[in-house]
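Right, I'll just put the structure down here and ask away after.
The other protein chains are all here in position, but one chain of the complex has been omitted.
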Amino acid sequence: MVRKWIDYKTEAWVQWCPGCGDFGILNAIYRALAELDIDPSKLVIVGGIGCSSRSVYYIKANAIHTIHGRAIPVASGVKLANPELTVVVTGGDGDLLGIGGGHFVALGRRNIDMTVVVYDNGVYGLTKGQAGPTLPVWLKTKALPHPNIQGSVNPLLLAFAAGYTFIARGYAFHLNQLKDLIKAAIQHRGAAVVDVLQPCPTYNDIMTNEWYEKRIYYLSEDSSWDPVVRSPQELKEKAPKILEKMMEFEDRIPLGIFYQNTYMETLEERLEKLMPGYLSSPPGRRPVTKPLAHPFELFKDKVVQV
Amino acid sequence: MVRKWIDYKTEAWVQWCPGCGDFGILNAIYRALAELDIDPSKLVIVGGIGCSSRSVYYIKANAIHTIHGRAIPVASGVKLANPELTVVVTGGDGDLLGIGGGHFVALGRRNIDMTVVVYDNGVYGLTKGQAGPTLPVWLKTKALPHPNIQGSVNPLLLAFAAGYTFIARGYAFHLNQLKDLIKAAIQHRGAAVVDVLQPCPTYNDIMTNEWYEKRIYYLSEDSSWDPVVRSPQELKEKAPKILEKMMEFEDRIPLGIFYQNTYMETLEERLEKLMPGYLSSPPGRRPVTKPLAHPFELFKDKVVQV
Amino acid sequence: MTDVSLIIGGPQGGGIESAGQVVIRALVAKGFNVIGTREYHSNIMGAHSYFHLRFTDKPARALRLPVELVVALDAESALTHVWDVSGKGFFVYDADSKDQDAGRIASMELSLKKRLKETLGPKGGATVGNAVRLVEERGATPIGLPLKALLKKVSDETASPLAAIAKTINVMGLAAGLYLLGIEYNYIAKGIELQFGGRPKVLKPNLVAAKVAVDYVEANYGKQRALPDGPHKGRRRMLASGNDIVAMGKVVGGLTFQTFYPITPSSDEAFYVEENMYVDVNGSKASIVVLQAEDELAAVNMILGAAAAGARASTSTSGPGFSLMNEAISMAVMAEIPIVISLWMRAGPSTGIATRQGQQDLLHAIFAGHGDTPKIVVASGDHREAFYDAIKTLNWAEEFQTPVIHLLDKYLAATITVLDEWELDVSKLEIKRGKREEAPGNDYKRYEITEDGISPMAPLGKVPMLVSSLEHDEYGMVTEDPVDREEMVMKRLRKWRTIANSIPEEEKLVLHGDPDARVTLISFGSTKQAILSAMEDLAASGIDVNFLQFRILSPFPAETASKILERSEKIIGVEANFQDQLSFLLRAHTGIYVPYRVRKVNARPLYDSEVVHAVEKIVKEGAREVVVSSGA
Partner (left out) sequence: MTDVSLIIGGPQGGGIESAGQVVIRALVAKGFNVIGTREYHSNIMGAHSYFHLRFTDKPARALRLPVELVVALDAESALTHVWDVSGKGFFVYDADSKDQDAGRIASMELSLKKRLKETLGPKGGATVGNAVRLVEERGATPIGLPLKALLKKVSDETASPLAAIAKTINVMGLAAGLYLLGIEYNYIAKGIELQFGGRPKVLKPNLVAAKVAVDYVEANYGKQRALPDGPHKGRRRMLASGNDIVAMGKVVGGLTFQTFYPITPSSDEAFYVEENMYVDVNGSKASIVVLQAEDELAAVNMILGAAAAGARASTSTSGPGFSLMNEAISMAVMAEIPIVISLWMRAGPSTGIATRQGQQDLLHAIFAGHGDTPKIVVASGDHREAFYDAIKTLNWAEEFQTPVIHLLDKYLAATITVLDEWELDVSKLEIKRGKREEAPGNDYKRYEITEDGISPMAPLGKVPMLVSSLEHDEYGMVTEDPVDREEMVMKRLRKWRTIANSIPEEEKLVLHGDPDARVTLISFGSTKQAILSAMEDLAASGIDVNFLQFRILSPFPAETASKILERSEKIIGVEANFQDQLSFLLRAHTGIYVPYRVRKVNARPLYDSEVVHAVEKIVKEGAREVVVSSGA
């Protein structure tokens, strides 16, 4: 069966403001899923809490709307319980990089095979426009009573430091390019993050569509750009350039795949190494019907015959 | 008054195992404080929970022994309430980079003027040797029933991504060099982190003193090494080299100051800009004796004359 | 006597918020007391939202259903509130929306669509037109405003393009509605001026729109008889939401450090503190550090640090955030650090319905934090209480070096009330900071064992000292010694008893109404005014009830409550949760079982009308448990 993007659309009313970048991201996700022809029954979308996280209701899939900041651990539990599922986390900058920042870092370390899509609008949309962790310092967006006195975090650099093996940045309204990035992220074997610059016309009146369009460009415009790293040696060689590009965020903002590490093992692969058979009979699918055995059988190290 | 290191030592029994790297760190802290001649009454040591965090009982100062992972927010509250105090956070890799990872990142963004000393032993010492967030993958230290299947995080890179303006790495048993690093960190105006490689002879039987001594070297051995960044332009120029050095952690492990940004404002400075007078009459010292005024006086925007 | 309720509904983000504000101001201008609340979805734009108001000569206590006026600015509003208008009321709607069908309104809840189909199906379908017919059959007067045509008129009169003035339909609707209720144009205009005064470009077209609407109504439905003016005309008054008033209390009460992590319905409190973080008092500036934290764990731990360093500190949150604060609350008890947490309850569990009402966090608040952690828990019954409580909680926290939880809720948060200057008198209020030690000696013991369990507290930065989350000795030094441990446990227990004895009983609970009444309602928090308002109606219909309001839930006023309740023949618990949490607590502390229960769990505020019906059902019909379900 070959699916079309519309097959991933639910009937739910999409509750975003007119002009919200989230529409673009959602459409790109639909299309990426369709091109990959992913079975909605085997797809799990995990959202935190925020405007963006509501995507869970709009994508035909198994979906969990979790709590604020905890989408990544919940998604990790899903994936490790049933590694045959495709797991995609959809969430806001506040959700994933603010309250969820510790988990964001931990996922990098684990390199679980899943995709995190950051709807990065620089604000806390759903709670009415407070500064998000990616809002640059001293900006005063509409809803703020004073300019933002806290600095911003660079999601790409953070992801790299944490150990993600696929790191990309897209733009919400570049449907095709974003679709390709999300596709590549899902196809990547390992923890993938796609930071999507997302205009929030309602609250971020500074980083608007025009603001972004003036600045963004694609890494691939440089035909020599090759973000793939196949060995520790190659990583060493390419890292300076990759990091330089990750740090670029002023007049010019690069988009595209910044980094893809193809040699790093996933946590699932490591588990399979420790426990051969894990992947074929994982926690979510292993039949459990009766007590395993008598403790005296199982835990011989605790039995003494005296 | 010129203080000696012994003036910072309390009478409490130091509860660490023989040979523990924590002794080295503590001694370096004593000496750094003494050389800076910091008044113990104006010094606040904030610890999380762990072997390392117990340092709070061993340093003569105002000290708070907080809860696991929360030393940074507590310390931030202290500093912002009374910015005249010198605030130093002492904690483990588990405390600061595992459970406290989200706060670690947030402090970088804020650039509050304080120092974080990470006692980095790769294990959870006080809970008996589980893998810490800096323990490399596949290592099997003594207490682990199986090799570590989770990857490690690079504290320096993480600190850089988060926005710390002073980033250094030291070694627990190099008293003088470590003392200098901690001194520089305390003197630095802004959020400073010193990641201290710390042998835990009891649980980390791989990354031992010998292991480290074989690998470590000082950045300053290269006489051209200058980690100070005085402008955004200089940052752009120096970042690749800095990041390359931060990523080096195999046969050779560099020590020293990796990065010092001298131009970034602190959060306190930003607060003072928003509210002139904040620094001289901060929340912890502003006299509060009677109700401020009648609400009809204070909140005129809510009053209607009709 | 005037006592009128109304609803004005429209799509979120479409100006409905300011419409409500205009109405309130118009009514205040006319001299009435007003109470008004906003119901809205956890959504930024497009979902249905409405203001529910009541204005009266008497104190405006509580909301009532049905209402005398519904102003429906779109089809969804007309359909949603079809059941809310009283038999004698007006139903103002967009005449152009008559053919719109619930089935095709994307933003409408599926379940509501189903109910509308059931109700209006027999009439031929769930259209606005049929809704209007239903309303009319029930005796109300439908007023179809040809909004498009009127808008054109405004556009012509102001020489503005239609798109620029589209939002004035809100004012047209409210103006028409108010006029029908007898509010003259000049008051409506006053309301508009007060709301939009600072923005002339918005002001002008809205004034025109109001005029156009009033003229239209007058032309088509005749000149309406003006209501007599209310008793408070010309007075200087304050309009404040619950969020505002708590922020005001904190600022006035000497707060110096506030953190928050955004969460509905608490954020607006922090927001208003932030707006006032740099206060000019007679020329000298008092600053409050207001910091947005990265999460609630940081929010609460930051104030632990700040308070230890001498700040008068608080944070503000709602259920999910409060759940995350449990561990730090336990630390505050152990380390004896004064902090105030404003807990704005909403409909749970979990994320629940973020923007809707609930009173489900009482027991969680009391037992928050592992390990024997008694703390003060105060629930405010209304805005006035909330203001004073905001100050008192800061005092108690510092006097007793303890965490204090200030229980509030979404209904209070979003409800705007009118206050007179004397109601917020602060002249008799004291700032108390407890046994604060500003000049500790070298042998200073942070946790000195004292008779009353309270040790003099020095802020950090005076002299070397220890503050600890571990069990400690008098100096704060960690100890595992069994004797030390028992001594410190007993010290904390004595402190708790000191707290219980120091806070006057009259702060803890209030008996409203006739002490000899045979029926007693018990409740806590924002149900207060609905109950008080209901009591008047019940008295009128011959049912004499009194109301025992629990203000301080911990320490619990067991003895006084017992004494009062002993005299009652029928005790009825009124709560917006399904575990009957107050009744549980009452029985735990006094043994008194509450046999009758009124529960509200549909995430809407409690209306006085519901209390009346429920009590009648219990008293007259012998019901034991009544679930009340009003509200759209």
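Order of writing sets the chain letters: A, B and C. Residues in each chain are counted from 1.
Assume a residue touches a chain if its C-beta (ideal position, glycine included) is under 8 Å from a C-beta of that chain, and two chains touch if they have at least 3 such contacts.
Treat the numbers as computed from the prediction; the structure is a model and nothing was measured.
Undergrad: Checking the contacts here: which visible chains does the omitted one touch?
TA: Contacts of the unshown chain, counting the full complex: A, B, C.
Undergrad: List every residue of chain C that touches the chain not included in the displayed model.
TA: Touch set of chain C with respect to the missing chain: 41-42, 109-112, 115, 297, 319-320, 322-324, 326-327, 329-331, 333-335, 345, 347-356, 358, 360-361, 363-364, 366-374, 469-471, 473, 477, 479-486, 489-490, 492-493, 577-579, 581, 584-585, 587-589, 591-593, 601-604, 627, 629, 631-632.
Undergrad: List the residues of chain A that touch the chain left out of this view.
TA: 12, 40-42, 44, 46, 49, 54, 56-57, 60-67, 70, 73-82, 84-85, 102-103, 105-106, 271, 274-278, 281-286, 288-296, 298-299, 302-306
Undergrad: Across the whole complex, list the residues on chain B that are touched by the chain not included here.
TA: Counting only chain B, the missing chain is touched by 13, 15-18, 49, 51, 65, 67-69, 94, 98-99, 101, 124-128, 130-131, 133, 145-146, 150, 202.
What we mean here is this: only the chains that are shown with their structure count from here on.
Undergrad: Suppose each chain is reduced to the average of its Cα coordinates; what separation in Å results between chain B and chain C?
TA: Centre-to-centre distance between chain B and chain C: 42 Å.
Undergrad: Suppose each chain is reduced to the average of its Cα coordinates; what separation in Å results between chain A and chain C?
TA: 37
Undergrad: Averaged over CA atoms, how far is the centre of chain A from the centre of chain B? Could you give it in whole Å?
TA: 29
Undergrad: Please list all residues of chain A that touch 2 or more other chains.
TA: 98-99, 101, 133, 146, 150
Undergrad: Where in chain C do residues touch two or more other chains at once?
TA: Within chain C, residues 277, 294-295 contact more than one other chain.
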